[in-house]
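Scroll down for the structure; my scribbles are underneath it.
As you look at this complex, bear in mind that one protein chain is not there, while each of the others sits in place.
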Amino acid sequence: MQSTASHAHTSATDSSHGHAHHEPGFFSKYIFSTDHKVIGIQYGVSALLFLLFGFFLMLAMRFQLANPGKPVPLVGPLLEKVLGEDMAKAGVMGGDLYNSFGAMHGTIMVFLAIVPVLFGAFGNYVTPLQIGAPDMAFPRLNMASFHAYFLGGVVMIASFFTPGGAARSGWTSYSPLASVTDLVNRFDGQTYWLMGMVLLITSSLLGSVNFIATIIQLRCRGMSWMRMPFFVWAQFVTGFLLLLAFPPLEAAGLMQLMDNLFGSSFFLPQGLVVSGSPLQVSGGGSPLLWQHLFWFLGHPEVYVLILPAIGIVTEVISNNIRKPLWGYKSMVYSVMSIGFLSFIVWAHHMYLTGMGTKVATFFQTTTMMISIPSVIILTALFISLWGGSIRFNSASLFALSFLPMFGIGGLTGLPLGFNASDIFLHDSYYVIGHFHYVVAPGTMFAVFAGIYYWFPKITGRHMNELLGKLHWAGSLFFMNCVFAPMFIQGFKGMSRRMSDGGTTYFGLGVDPGVLKLNNMIFWSAIGLGICQIPFIINFFSSIFMGKRAASDNPWQATTLEWSTPTPPPHGNFLQEPVAYRGPYEYSVPGAKSDFSPQGDKN
Amino acid sequence: MSLKAFHIVFVAASVILMAFLSGWSFLAYQETHSTEYLVWSLCAASSVVGLVIYGRFFLRKLRNISFL
Partner (left out) sequence: MEIPYTYKARPDTGLYNAKVGIWLFLASEIMLFGALFSAYILLRVSAPVGFWPDVALAWPRGLLNIPIGTFNTAVLITSSVTVVLAWAALKMNNFARFRVYMVITVLCAFAFLGIKSFEYNDKFSHYVIRLQDGKALTGHIEVDGKHPRFWNFSDQWSVAKLAEQKVAKIKVEMDPERDVHGHVKAHGSHDHEVREVAVSDIVFMGSYTPATHPFFAVYFLITALHGLHVLGGALVLGYFAFPGAKMWKSNPEQFINRIEVGGLFWHFVDLVWIFLFPVVYLL
């Protein structure tokens, strides 16, 4: 119903201008485009910019942790000028500033960088192509989704400049802390955060409805469920996670907004005392309620961060091993079970809230259950490598190193999932290490793999292999130098939230050795940043000067996106595509080449 | 699920609500002995009957429309 209207519109303008090929103007082509590929690129570019911004926030924090109380080099004076003396006196990062950088680093990375790049960018660009669809089912909703996302990002960034600074209660915004950060100015950073979140939730709602509807309705002829590339399956499940897990956070966000603006007490218990004076509220609310609602989103959300990444890795690996994927079906069933189970594990983030041992046992059990399908997927990918003639290019190197990195992330999750060991590890640097192993060398590597892999389809040119391999080797090395020490710090009991890097915790002058690691982490983070320079150069120069892709299918891949012209035109396919076979038919005995594309009849 | 099917679900939910309201008012009547509650209870009960009759009429009228 969306599309007919918009098509009617274009044809009307065409005829009124009197020539057949009316070129759309800049705005309708790049800003108000309804083409899923343009929207995908819009998402990709904005998300990568947010990613860079989030990275810089982290660098500043890391400097502070390694050198507590020293002025931040280079940007210190700027911080003081822009954010005011309260925040960064003489360029030294104050506690409040550290907290708001921490909260915003998490928020930006999760909601404005990783999800948009996986779901918004790769999902938008690749999914319709892989199922042989001309576009998304609701192109105008797709555009609205991007606009809501962008606006949400603007609100989040704007919050840095409000009096009192951006939100500073962690990316989890636990109440009552989040409701009492600024009792005078109720329109504080936290309120901005909540409004930004409402926009982002709207965006992901529109996006997920669109993705699921597209995958159900627009699969081309012959594209049965079990012939869908695994990437599409991952997007499909992710869509459901976003669709069903985000609304409770929206509900919670509205409640916290009411607490902030209208003085209600959804999350404020009775008898709350803030800096020595009792809070003038009715009380009677429940702080635990916020945590339940937040983690009901929060845990599915972490699978939103990883499933599409596994999807990308599967595509890249299957193409570069030149043999069929091992256990495609078990992977599909696993991803479905993960989707289902991820809705019933959320309280493993809350073992220490005193919610009761019976509840904790239940969530401990489900948490162990969800590791099973995760391990099945990882195992299937590892076994697939066996006996393959692996091509080592930048894309496949990133995809291959994803496997062990994600493995470390997942395995370190198990001790967190048992409540006995989590009592010790909770809220320590160990947790930070755990999930960063999943998201940074995990998901981010998949994103890089995806960029190197699909770049020729999007631009018609390859990225430079030498720079790509430099980027890979440096990133792999420094990622591990950044995150592995955090496990050690966590075991020593270092809290994840201290702006002085743990000095207070261990006592002044006492250094059990782990504080020195802060220095190592800082310099490794700088190294990691430097290793992204080849990528940035490579990315921009290859758009214009990269080696031209030899054909529409330079990687000799099988899935449908490679049977389109390069780059795919509006409407994607020249003739109606048909899927004749499964997605990963490589080295089929008797076939004339080592790959049999889905769209080729014989 | 088509609008037709959803309407049936909706009417069923309304029937349950009215039955609940009827029971609730009756309990209130037993506690307070105020006849107003009894009247409420009877009204709610009769709307249960009314809704069921309507539901059957609806099904007959839209016989030819699919449930999907």
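In order of appearance the chains are A and B, and numbering begins at 1 in each one.
By definition in this document, a residue touches a chain if its C-beta (ideal position, glycine included) is under 8 Å from a C-beta of that chain, and two chains touch if they have at least 3 such contacts.
Keep in mind that what you see is a predicted model, and the values were worked out from it rather than measured.
Asker: Among the chains included here, which ones are touched by the excluded chain in the whole complex?
Answerer: Result for the missing chain's touching partners among shown chains: A, B.
Asker: Quick one: say which of A:96, A:182 or A:250 touches the chain that got left out.
Answerer: A:250
Asker: Using the document's definition of touch, tell me which of A:95, A:163, A:278 or A:571 contacts the absent chain.
Answerer: Of the listed residues, the one touching the omitted chain is A:571.
Asker: Which parts of chain A are in contact with the chain that was left out?
Answerer: Interface with the chain not displayed, on the chain A side: 1-4, 7, 133-135, 137-139, 141, 205, 208-210, 212-213, 216-218, 243-248, 250-252, 254-255, 258, 262-266, 270, 280-286, 288-289, 292-293, 296, 571-573, 576.
Asker: What residues on chain B make contact with the chain left out of this view?
Answerer: Residues 1-4, 6-7, 9-10, 13-14, 17, 20-21, 24, 28, 31-32, 34, 36-37, 40, 47, 51, 54, 58, 61-62, 65, 68 of chain B touch the chain absent from view.
Operating definition for what follows: only the chains that are shown with their structure count from here on.
Asker: Quick one: chain A and chain B, Cα centre-to-centre, how many Å?
Answerer: Chain centres of chain A and chain B, defined by C-alpha means, are spaced 47 Å apart.
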